[in-house]
Every structure is written in C-alpha cells, then in structure tokens.
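Sending over a structure as structure tokens; questions will come in a sec.
Left out: one protein chain. Kept in place: all the others.
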Amino acid sequence: MADRILKSINTRGLKNAVRGSEYKKEALISYGILIGGYILLQLGAMTGLIGRNLQGQFVPICVYVSLAISLNLVVGISGELSLGHAGFMAVGAFTGAVVVRVLENGIGFAPLRLLIALLISAAMAALAGLIIGLPILGLRGDYLAIVTLAFGEIIKNFMNVIYFALDENGHLKFAFNHEIEGISNAGRVLTGPIGATGVTKIATFTYAAILTAFTLFVVLNIKNSKQGRAIMAIRDNRIAGESIGLNVKKYKLMAFVVSASLAGMAGCMFGQNFSTLAPAKFNFNTSVLILVFVVLGGIGNIWGGMIAAALLTILPEALRQFSDYRMLAYSIVLIGVMIATYNPTIKSRISAFWNKVNPFKNKDKDKGKKPKKTGKEAA
Amino acid sequence: MNLLNSLISGLSLGSVYAIIALGYTMVYGISKMLNFAHGDVIMVGGYISFIMSMYVGMNGWLALLVAMGACTVLGIVIERLAYRPLRGTGSLAVLITAIGVSYFLQNMALLIWGANPRVFPSILKGKGPYRFAGGELIISAESILTIVAIVVIMVVLTMFVNKTKAGKAMRAVSEDNGAAQLMGINVNQSISLTFAIGSALAAVAGVLMCSAYPVLMPTTGAMPGIKAFTAAVFGGIGSIPGAMIGGLILGVIEIFAKSYISTELSDAIVFACLIIVLLVRPTGLLGKKISEKV
Partner (left out) sequence: MKKTFTKFAAVAMACMMVFAMTACGGGSSDSGSSEGGDNVLKLGGIGPTTGPAALYGNAVKNGAQLAVDEINAANPDGLQLSWDMQDDEHDPEKSVNAYNKLVDDGMQILIGSVTSTPGAAVAAEADANRTFALTPSASAPDVTEGHDNVFQLCFSDPNQGIASAQYVKENFKDAKVGVIYNNSDNYSSGIFNKFKAEYGGDIEETTFTTDSATNFDAQLTTLKNANVDLVFLPIYYTEASLILDAAKKMDYAPKFFGCDGMDGILDIEGFDTSLAEGLMLLTPYTPYSEDEKSKAFTEAYQAAYNETPIQFAADAYDCVYTIYDAFGKTGLDASASMDEICEAMIGVFTGDFTASGVTAETMKWNANGEVEKTPKVCEIKDGKYVEK
C-alpha cells in the first residue's frame, strides 16, 4: 500500500528515482567517471605523464570520493546535515590500524588483511553510527548538525587518550590515558595523540578504487530501492511520509548507519595509505571538507560529488605555484565556485553560455530550447 | 573557596563564549544561516585593536571603538559580497561559502600580520587582580569586565530588538521574510544591520577575549568560534537570552570538567552535555518549539 502511494507522490527527487531511465543514467555516469578516471590515471602513471605528486594522491582521491558518496546518502538523499563525518572516518581508520597490526603475524597476504580490516572498520563505524544515530535522529535540521559536530569532537578527544600496543609475545594491550609500560617503540600501535605509528602501507590505487566502486554500488542501490524511495519521500515531506505509515526514524537511521559504515571503510583505507595517522587529522575541518564536496557537486547528485571531491583534493596541490598565496587562492576559488553554481543570475548566464557552446544540445530537444530563450534575454 | 574560584573563571570564559554566541544567534535568527566566519571576524577585531593600541598608540578603549567600526564594515562587506548573492538558495550553500570566507580571513591575516603570535595588551592593563576573603578568592579585572560586559550587552540588545523600530523590523524579517517585505520593511537593510551589529559585537568579543587570554594569532578565532556556536545552540539558536545562558553554562561546564573530572576529556564532556541537553530539549534551552504546519 505504502509503496503504491509512494510512487504517486509527485516530487522531484522521487520522480527521478522512480523513473528507471534516470537511475540508469546516473549509475552509468557515476560508474563511467570512476572507471574512466581509474583508467586515465593508471595510464598516466604508467606512461610517466603524471608526476609523483599527483600519483601520491590517487588513494586519498578515492577515499575522499568514497566519503563524498557516503555523506551524500545522509545529506543529499536523507536530507540531514551532518558535520561529523570525519568522526566515523576516524573510527574506521584507527580500528583498521589496530586490526592490520594484530593480523600482521597471522596473515601474510596483505589484501586479505586489508579486507578483514575493512570489514571490522565498517562494523565499528556502523556501531558508532547506531549509538549516535539512535537518540539524535529525532532532532531537526541545524540541531542535528550540531550534535554530529559534537560527536566528531568527542571521538577526536577520545582518540587522544587511547593507547594500544603489542608486547613481545604479540599480545594486544590497552591502556586509557597513559603510556603502556615496557613496550618498545616498534610495538606501539595507537599512542594517544601521536596516533597510529609504524603503519606498513598496504593501500593501493586499485584497492581504493574497488572500495569506491563498492561504496558507489551500495549508495546507488539504496537510492533506487524501496527503502531509498521511502527515505527520499521522508526528506521531501516528512508528514506525508508519516501519514502513509513510513517509519521515519527507522529509515533515517538506516541511511545514517550505512553512511557511517561506508565512511569507516574509507577511513580504514586512508589510514593504510600513510605510515602515521594522528587523531588531529579527523577534526571539524575534515568533516566540513567532505561536506563541501557534497554541496559543491550538487546536493544529492552522486557523480557531481565525486567530481567535486576529486578536484578539490587536487586543487590545493595544483595551487602550489602560488606559494604563500596558495590557501588564499583556494578560499577565493571556493567562494567563487559556490556563488557561480548557486547564484540564480549567474546560473542563468552560464546556462545561456552552455547552450551556445553545447555540442550535444540537439539530442535533447525540448531541454535545449528553454534555456536558449533565457540566453537571448540575457544577451 | 576553590569552587567559587572555578565558578568565576568559568563565568569569565562563558561570558566570552556568550558574546561570540550573540553574533551567531542574531545572524542565524534573521537569515537562518550558520555564519562560520564569525570566529574569524573576532580575530580581525583583535588584530585591529592590537595595531591601534601598539602602533598608533591609542588608548585601549579608543582602539576598541576603531576595531568595532572596522569589523562593522567588514561584516557588511562580507554579507554583501559573499552571502547576499546566495540568499534564498538554501542554508547549505551559504554555510559552505561562510567556511570559504573563514579560510579567506585566516589566510589574509596570515599574509598581513604573519604567523608569529602577539600578546594582546589588556584593556585593563595594570588593574587587578582583586583579592577577597583574606586572599583566598582572587578575581582578575578582566573576569569582572567580561561578566559585566555580557550583562550590559544583553540588556541593550534585548531593548534594541524589542523597543526600537529597526529592532522590530529585524524581528519581523526573522519571523517571516516575505510578509515583512510586504509590510514595507527593507529586508536587505535589516539583514545588513544584523550583520553590522553582530560584527561589532565580534570586535568587542575579540578585545575582551584577548584581554583575558592574551595570545593573538591568525587562528585565534577558530576554536572559540566553534565553542560559541555550540553555546548558541545550547541556549537555543536564534534566541538572544539563550545565547547568553548557553555561553555562561558552557564556560562553567568546561572549567568544572577541567578542575574536577579530567583535563584530557574536558572537550568531550562539554560536547556530551550539549548532546544531553538537546535530547531533553530538542531546540536548546530557550529555543522556540518548531511547529509544523500541515
């Protein structure tokens, strides 16, 4: 019953999701970007066209793309503002660091170790998502945002007082708020504020790209599932959703927990790409950065977020030629792009321009016509 | 007596949070946006006041006035250039732009004033600390000033918003933007005025904060900004008395957590209290209940 009514609700998001072709188009573009990007970058690296600087960012790019996709599930599809995504990333990253170290002696095959670490990280982050999501998802809008922010800060604060180490027998030891005695430097796994040290990097571009593909698969499928439609219906009109018997809390929680566990996996991959990992990395700024990807790419637009994540990860590096003015230039580009993509006047100007230069405009006749008119008016 | 000492330093810290939170709350009330650049306007206010008193040789109070003027202009310019083009496009887009502005201000400050920290000359230099109860209770002059300042500012602001024409217009805009416009209220002007007042308060907050905790760096405003934002939500964002109460409570919790529980986990405790408050009162202590229209 609920399903049938759901389909009849005429909202923008639903229309897009329900129409199979729209879904297919989105999936096609998203996977296309991922596979195309992977092949392009891999080729560039092999032929030596891409330098070390960009090559070194391959894994982080994949991780940030994954994070943007997973956050889109909460911000875009579920319509809740989350400012603590880096917290889940931290849970995954540090869980992963411990698991990989513990398994180091038992399992020699690195990809298997990574896979186990990813799964446990996902479980831990999902647990964190459940603990935080269960009580708070009744909150609205900005209040939910501030609670997620608070949660992110709490996680970071806790990571500062957690100590893990392996003694000479390979047993894992834990201490709260003080160094574990009698441990050599090499045996340290997590050392409070210093974080994970001595990580043997096992993340590669291919593994990271596979993780991104997995994240994409999960999120796109949710978006196109019965549950996904329910989530979007609640986003667009909570009361209407409730009135047809949708369990609002259940669906919101589902989106939140899945998003958290995917962020945990991305965090785990991130942690395995650097030989050291400090809790300070997972601060408010990182949460905001991921949110910037989502907003810049178009809220709810999966592939837009992917492109934004990749470009904004490269951008600060590309701006290195500005030396001292680098971060200033970054902030100006950020403000400029936000205004250019969201301001109604500028948007219609760009639209007019786009339709003049768009070589594909004849393919989609009625869509090509409308903005053209505005183009003439503007001119 | 220790309890009292802690309470006073908590209130002093809380007053600083409260003044910053007032800026957040006013801007949120009228334009429903989280102005994350507010903390950095505080830093700019601190620097301008520093330069006026150290290089130009102004009296501390005069320097405060100059800083207020400069921040007012800065606030209006930011609103005009970065936020107004995005009005009506959803709060998320403006939120991200505000973060961009925050980066911009921090990096601009870094380029202009350099990375080296400065020690801010207290506006009450040479006064205090005052001793009570046979030297057991010690209160610094800055603590007294910040606590007095927040009470005065609160009273003046409440009167302004409730009694004056411009204040009433601001309230009308925050209640219903469209209806206010139909009633002949100049919405743009009202919003500009809010930013102006919020930024002038930021300058006051900057000077008071740096007088009490005298290190000034390009990133000085960032963390107090986030804490004050928390305080504003704690008290119910959009509510002026709420911002004051939220700020004071947050400051007291922070100092008590540090004194009696754990210095390592004080931040976690502060944020945990926030979560608990929001679970009990989902719109903060003094926030309005959101009623949904069907």
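All chains are identified by letter, namely A and B, in their written order; residue positions are counted from 1 within each chain.
Methods note: a residue touches a chain if its C-beta (ideal position, glycine included) is under 8 Å from a C-beta of that chain, and two chains touch if they have at least 3 such contacts.
The structure displayed is predicted, hence computed values, not measured ones.
Although one chain is not drawn, its touching partners on chain B can still be listed: residues 2, 5-6, 9, 13, 50, 54, 107, 110, 114-121, 128-129, 131, 135, 138, 140, 142, 209, 213-215, 217-219, 222-224, 254-255, 258-259, 263-264, 266-267.
If you put the missing chain back, the residues of chain A touching it would be 12, 50-57, 60, 153, 157, 160-161, 179, 185-186, 192-195, 197-198, 201, 274-281, 296-298, 301, 304, 307-308, 311, 314-321, 323-324, 326-327, 333, 337, 340-341, 347, 350-351, 354, 367, 371.
Keep in mind that, in the parts below, only the chains that are shown with their structure count from here on.
Here the CA centre of chain A is 31 Å from the CA centre of chain B.
Contacts from chain B toward chain A in the complex involve residues 28, 34, 36, 82, 85-86, 88-93, 95-97, 99-101, 103-104, 107-108, 110-111, 226, 229-230, 233, 237, 262, 264-265, 267-268, 271-272, 274-275, 278-279, 282-284, 290, 292, 294. Taken in their complex, chain A has these residues touching chain B: 75, 81, 135-136, 138-140, 142-143, 145-147, 149-151, 153-154, 157-158, 160-161, 177, 238-239, 284, 288, 291-292, 295-296, 299, 324-325, 327-328, 330-332, 334-335, 338-339, 342-346.
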